Every structure is written in C-alpha cells, then in structure tokens.
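With one protein chain withheld, the remaining protein chains of the complex are depicted in position.
Labels run A and B following the written order; every chain starts at residue 1.
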Amino acid sequence: MSRIQNAIIGSVRTAIGWVPAQWLPGGTPDPLIGRNAVIGRQASRLDGPLKVAGKARFAAEIAMDRLSYAALAHSPITRGRITRLDTSAAEAAPGVILVLTHRNMPRLNPLPLISITDLGAVGNSNLPIMQDQVIRYNGQVVALVVAETQEQADHAASLLEIDYAAEEARTSFHDAKATARVPASILIEKNHLSVGDAERELERSAHHVDEVYRTPGQNHNAIEPHAVTVAWEGEALLIHDATQMIAASANAIGKLFGLKKGQVRVVSPFVGGGFGGKGLWDHQIVAVAAARLIGRPLRLALTREGVYRIIGGRTPAEQRVAIGADPEGTFTALVHTGYSIMPPYGACPEQYTLGSRALYRSKSFEVVQRHLDLDIVPNTFMRAPGEAIGSFALESAIDELAHSMAIDPIELRLRNLPERHPTTGVPFSQHALGQAYRDGMKRFGWERRSATPGMRREGEWLIGMGCATGSFPYARMPGANIRLTLRRDSSATLSCSAQEMGMGTATVQTQHAADRLGLPLDAITFELGDSALPAAPFAGGSSQTASLAGAVVAAADKLAGELLRLAGNDSPLAGLRAGQVRLAEGSVVSIDDPNRRESYGSILSRAAREEITVAAAGSPPIEFLKFAIHSTSAVFCELRVSTVTGEIRVDRLLGSFDCGTILNPKTATSQLKGGMIMGLGLALTEETLFDERKGRIMNASLADYHLPTHLDVPAIDVIWTGIPDPRTPLGARGIGEIGITGVAAAVANAVFNATGQRIRDLPITLDKLW
Amino acid sequence: MAIRINGAEVEAPEDARVSLLDLLRERVHLTGTKVGCNQGACGACTVLVDGERVLSCLTLAAQVDGRSVTTIEGLAEAEALHPLQAAFIDHDGFQCGYCTPGQICAAAAMLAEVAAGAPSYVTADLTAERVPLTREEIRERMSGNLCRCGAHNGIVDAILQVAAERAA
Partner (left out) sequence: MNPVEYRRPATADEALTLTGSAGARLLGGGTNLVDLMRKGVERPSLLADVSGLSSLIEPTEGGGLMIGAAARNSAVAAHPLVRAHYPMLARAILAGASAQIRNMATVGGNLMQRTRCLYFADTAGSRCNKRSPGSGCDALEGFNRYHAILGASGDCIAVHPSDMGVALAALDAQIRILSTGGIRVVPLTEFHRLPGDRPDLETALEPGELIVSIELPPSSVAARSAYRKVRDRASYAFALVSVAAGLAVRDGRVEDVRIAFGGVAPRPWRAFRAEAVLLGRPPTTEAFEEAAEAELQDATPLSGNSFKPNLVRRTMTAVLSELAGDDR
C-alpha cells in the first residue's frame, strides 16, 4: 500500500474523530441485542444432512456431458527460461485433446493484486500466467494437458519434453535481509510506528527481554484440493469453483477474458476448507482459457503437490520482540520488528505486528515490518495472517519477561492492559480481555501451575502449563448486498453470493434473519454460493458474518418501509414511519405502542401481493475508524514432555474468548476449536520445507507436512464472555481467526514451564528439546 | 466378475490405472467419496471393501473386481441416516464437510474392529479380548483421517455416542 493511502486513511480518521459516535453505524446499538430468540441458541448446521450423506457437491464433483480432464505441468527450476518445448509426444498420447503452453495460451493481462483500496482486485499474484517462456518461481505452471480421462491427461503431462536454462535465483531468507524493503503501509496501518524512544527506554528499563523468534512457512492444506469445473456456452462462462471470493472472482475473470457483466457465473455453494488459500490463482485462468479453446467442459483438480506448487502459504518470518518494564512490571518499551517474505508480485504483507500495536500499554513503541523479495510462489493470507505468528513472538516474550521478574505471566499482562487503544488512542468499542483471563484461570485451574519450571513430573513426563493472549481485529466489508423476499405465508428467502467453507454461513444468517424478521427458523431460506445472486464480499478477515449481518439489517429496514407503504391507511400502522416500527412475531409492530401491529400475511393479502422483494446493501463500515474493535482471548495449555524422547503431548487446551455476541454456540465452538487446533499444528508439527538450494518446496504432500492427527488433539474447552459489542450488527465480532492466535505461544510457554527450555523457533519438534 | 458398489454391479474399467476412487467419482458419479491427497495420507477417500476400511485412492479398481464396496452413499438404509451420520450432525463433527464421508466410513469400520477385539497401538493389554473404547483409543484409531477444520472433538464425541448406544 502507498504513502498516499496512509494520508487518506489518516485524514479520514481525523475527520471521523469529529463526528459524534451516535451518527456512525453502530452508534445506536443494534436493537436485536438482548432480545434475540434464535440467535445465541444451539443450532445444528442446516447443510449437515447433505454433508454427512456425501450429497454436498463440491467443485470437482459436477457431472457434465463431454467433460474433459486436465493436468498441469510445473517448472522444476526456480528462475530462468524455457529453451526447448516439445509437446509432440504428449499430443500424440491416447485421449489427448489439447496441450496448452505459453505458445498457444491466449494473451491475457496480469490480474490486479488483492488490495484494500480496490475490492474488485483479487489477484494473489500479478505475474503473467503462461504468457512467455520466463520462469519466475519453482512450481510455476508451464503447461496444461487436456484429455478424455484424468489418467490420460496425467500420463500425457509426463510426456512433455521441456528444457530450461536456469539463472541464479533469490532463495535465501538470510541473504535477502540485506536488501529488505520497508513498505509504507501494512494493510491500512502505517507500517513504521514510533512512539517515544523505545530503544533508549529499553536500555534503561529495570527489566527487559530482547529476543528473536522464528516461524517457518506453512500451507493451508484444506482437505479439498483446489478444483474447477468449467463450461463455456458461447460467450457465457460457467465456473464451478472452490473459492472464498465468488463475486469478485466472477468479476475479475470476466474482465480478464473481455466478457460483459453477467456473462460469467461462478458457483461455489460448498468449499472444502479455505483458510485464506482458496482465492483466485493461475489454475482457474488456464482452465477457463483451455475450455474455451477446446469448446468442451473441462475439469481441473489440482493434485496435492500441485496445490503446494502454485498456491502460496504463510511466509516464514523472523521477529524481534523486546519489552522493557519498570520494577512494577509496567511496560516502558515495546519493540516489535522483523522480516517476512513478500515478493513485489504478491499481495500479503503478513501483518504480524498488528497485535503488538493494540494489546498493551507502553511508554514507548518501536514497530516496523520489513519485506524480503524471493523468487517463490507468492505467499498469501493464511488463517490469522500476521496475528497467528506475531502473537507467538509477543506472547512468548511477555512470558519470558514475567519469568525473569518472578511475576505471574497473567498478572504481568493484566497490569498492562490499556483503557483505550494504546497506539491510536481511540476508545475500544468493548474490551474484556481481563475478564477473559480471570474466567479462564478459574476454569483451567491456573493455581495448580508451578511458577518454577520442571517441578511437575509423572513417570518420564514433565508437565507444564502456559498461557497467552490472542487477538484479532474486527472487520466488516463494504459491498455486502442482500435480496430479501417475504411471502404471504410468512416465509422469507435471503439471497447473496456468500461463501460456505464450514463456518455455517447459511445457518447463522438464517438464525439472524429469523430474529430480525420475527419469524421461526424454518420459515427462512438463505441462498448463497452463486455469483448470479446479489454480490457479497469475500470470506476472509473474519468479516463475512458481520458483513452479511449488516446487509440483512439494511434489507430488513427497507422491508419495514415497504411493508408500511403497502399497509397504507387502512392499517393499524397508518401514520407510522419506518423508524417507528420494528419487525416482530411475523408482524410490523409500533415501537411505542405494541398493540398497533399488522401481520405480514395481512399486509400482503390486503395489497393483493404474493410476495415482496427488497434489495439492500450494508452501510459503509466506518465504525472501525472511530472505535478500536478487537476480539481478544486468553489461551491456556497444559502438556507433557517426555524426558526420554522430547515428545510433546498436549493434554488440555482452553480458549477463553471475548468476541461479542456468540450467534450459534454450537458452530462457534467448532470454529474456535478449529482455529486452536490449527494453532497446535503451528506450534508443534507444521513446517513447509523450502530447500533454499533449489528454491523448491520438498514436502509437498500430506504425508510429509504434518497436520495434527486425532491423537494430537485433546478435548478442548471453549468459553466466552458473551458481552455484546455495542458498535457491531448483532453485537458480534468475527471468530474465524481469533482461535489460532495465541495458541503457539501458550504451547511454547507451557513447554518452558514443563522443562525450563525456551523454544523460540517453531515448530517445537522433539529434537529442539534434549 | 464385477465390482459390487452399494449393492449394484459395476464392471471394472478397462484402463488398469483407474483407481477405485476415480471409478467411484468420475465414472459411477458417487462423489461422496472424496479426494484429499490421492496418495494415502489423509483418509478422505476411505470406503469399505468387504466391510473393511481401505483407501480408495491407492486401490486400483481392478483389485476389487469380485468384491463388495460400500461408500458413504450406501452406508445407511435407503434415505435414512446411519446412526454415525446422525451423531456427526448432533455433535457438529465437521465444518466444511469434505473429510466427513471418510471419517464416517472409517468410524463405522473402526467400531466393528473394536467389537472384534482388535487392539491398537495405544491398547495397554494386547492380549485382552475386549478393548475398552476410551477417547484415546478412538483418537489413535481415527488418526488416519485428517481434518483441517478441526472437528476432532465432535468426531470423537459422535463415535462415543454411537458406541454407547450400541452397548446399551
């Protein structure tokens, strides 16, 4: 992001500062807070029966007449050029329909990179896609082979003869640090934050910690590999995709192929896990191009290796955190700097310092991120980008400081909790991290922790406890549209192009709409997953639920107005204006006099209407410029470390969350636990092995990249404060990413408590212990 | 010979490279069986062959010629849900739902293995005729099925519930 953007964001913030809070969205708390009926109740997923029966159809599962199958070929070199390309053997292989290379690939512009200021830009990379013979990273797509069957396509791809001239590539993290770039912004934050003289404060602090923390690359590894089934009918393009950004993808692909709005339809009702990885990458583009050339439907399902080769993961990072404290433990200096990879053709800045800017008071701050430019598949957003690894560094450092000061690490944190956002000074919308800690301590039995490491032993196992803070900012995206149809039988359908990747999108918005419209749950249908529906924002940044909720609020408001208009002068509601009624119990009801009401059925019958449809968009999400809106958590871990082998077994994990209203305890618990389990992987087992000699990922498989198995995952406890956020729709904040934050530090801190060994280098494998 | 898939006979494909997984998904259009890695590392493609759980991605279709295959679509009677399917919904034993059919098929076979007295790596007494079905036993026995959404707790709870119902 640019310096200009810094200036714009800064001036908007300044201007917003003058506006009374009640004029902003969320200025008046959502009236549904506190009088919800279905919201906040356990509800099983509405798509559960389809999913458990194997009837939910994913992108690679759409049957089509004359369907063809494609396989990709990837570059085994990292930088250089193709010097010879012989496709004749592949083309002659049985069943082959097309071999697509840079020679016959249609000329296409690069995709614009994902951007905060241009929500239509969705590229994870703006490199040319099979446009020339240049190789820019290892694994780059160099050819696509299409055949009658998958077996034929795979075999033919192995017959391609390609020679390369390799050039020297930039592949060393260490070497690249010498030429690191300092970007002006990290997302919408000014990158370099300097308050006071932190280095000087650090030097003269009574107590301090100053350490470097390293985290490796990781991959999303959704169990469903990326896949598209593509069909052209004339100039109309249908794409069954597995994507977190349905509307924006349709828009971007249409632009790329010169199509008119409405000619591209992206359908993606079920996504087999995304976690940030299921965006727009090269495979959709080459599949669409090939399907057009052959005039037949085409399926391209990436192999697991293919996913590693062309879909970026989380960048490795090296972070320095230094904290100075006075004798009472009050922070006087907080330094958080570091290095991560972000090639100029990538989009993700890995914002690992955001938590350090928002969590604790300090007399001085020095915060800056540096980017390294390597020749790699561009890294991207992966569950809690930045915060997942930033919280490891910050929360390990606080544990180290607490230990050196002989203060309980929770007490040290509580002493430094801020009243207002510590670096911008704006008020929190709602903030109860202290309560989350106190609730969590009690529930977890924190008092059983020995302050001295290595004191608890059972047989060969040393036992330890650790904790850490997690945090994640609230976001609500602009451009959330909803179409709402209410029928005479008091049933309603809400439609938009939202995404379902396991969060329970339709389930929760159905609950929401039931309460918002005052109807029973089974009267509501929520349609999603199709770009032909009104455009919804992408699913990312833990924002989708709030974004959709804002649009549902707007649609319900508009519906109330339309119903009043239809009710006319013969209604008990006559004379009331939109702001004077609410929707409840299947009726429009006067707020001042609840006896003045008329049911939806009555209004529509009298107006001789079968149904009424409104379309609305959520209000611009400027609430977060006026308030600091953050979810926070306290994570507790108890584990065992074998004194024989160094193996670690996590026995207990508790997340105590402060993230607003919990809309559906059942699905929320699952989502929070899911984040925490990914945090266990981050802490203990996951690492993308990048061979710097070659610039190549070597463990591009689920056998060699270790996701946690069932035996690695203990019974996890999840609790929450449940305090509604007065500034957000429904009082809710996002919960998709907060779960992973803090977990790695809680684990590392527990390992220290068990063994006295401080591991600052993830994952904590057994060889790092003894 | 033929392959019996959920009771229906299907001819083995002529191309010997076709895996049981691809036969199911692309030729018989039973897409409930999922492809997660196609290399035996995730369990998403788990089906039952003659009642035993196997990975359909590493099984060539030709290898099961003459044998009986049960997929997630054939686990329950007609349109009803198998008790495990219902328990997975009750305990929210999934999120995205992609690894779910493999988890459920694996769980069905696993309960049969336990009923037959088969031990696992974490069974303390290998010679015991009855294996107590603890959480740890379930976790070890289900470790061949990866889940990235993190539905592990719900899966174990669902299996425990079905096991308890059967014991009752």
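As a working rule, contacts are C-beta pairs under 8 Å (C-beta built on N, C-alpha and C of every residue); 3 or more make two chains touch, one makes a residue touch a chain.
Everything numeric here is computed off the predicted structure, so don't read it as measured data.
Visitor: Could you tell me which displayed chains border the chain that was left out of the figure?
Guide: A, B
Visitor: In the whole complex, not just what's shown, which of B:Arg25, B:His91 or B:Arg141 touches the removed chain?
Guide: Of these options, the touching residue for the absent chain is B:Arg141.
Visitor: Return the single residue from A:Pro76, A:Pro427 or A:Pro478 that touches the missing chain.
Guide: A:Pro76
Visitor: Given the contact definition stated above, which residue among B:Val35, B:Ala106, B:Leu133 or B:Val156 touches the chain not shown here?
Guide: If we include the chain that is not displayed, B:Ala106 is the one touching it.
Visitor: Looking at A:Thr709, A:Thr728, A:Thr741 or A:Thr755, which residue reaches the missing chain?
Guide: With A:Thr709, A:Thr728, A:Thr741 or A:Thr755 as choices, the missing chain is touched by A:Thr709.
Visitor: Who touches the missing chain here, B:Arg25, B:Arg53 or B:Arg148?
Guide: Result: among the candidates, B:Arg53 touches the missing chain.
Visitor: What subunit B residues would touch the chain not displayed?
Guide: 15-17, 19, 38-40, 43, 46, 52-55, 58-60, 62-63, 65, 106, 109-110, 113, 116-121, 123, 126-127, 139-141, 143-145
Visitor: Residues of subunit A in contact with the chain that isn't shown?
Guide: Here the touching residues of subunit A are 74, 76, 94, 138, 151, 154-155, 158, 460, 644-647, 649, 684-685, 689, 691, 693-694, 696, 698-699, 701, 703-704, 706, 708-712, 765-767, 770.
Everything below uses one rule, namely that only the chains that are shown with their structure count from here on.
Visitor: Could you work out how far the Cα centre of subunit A sits from that of subunit B, in whole Å?
Guide: 30
Visitor: Flag every residue of subunit B that touches subunit A in the complex, lowest number first.
Guide: 15, 17-18, 22, 25-26, 29-42, 44, 71-73, 76, 81, 85-86, 88-90, 92, 94-101, 104, 122, 135-136, 138-140, 142-156
Visitor: Quick check on the complex: what are the subunit A residues that touch subunit B?
Guide: 44-45, 47-58, 60-61, 63, 69, 149-151, 155, 220-225, 270-275, 301, 303-304, 501-504, 666-667, 669-671, 673-678, 701-703, 707-711, 713, 715-716
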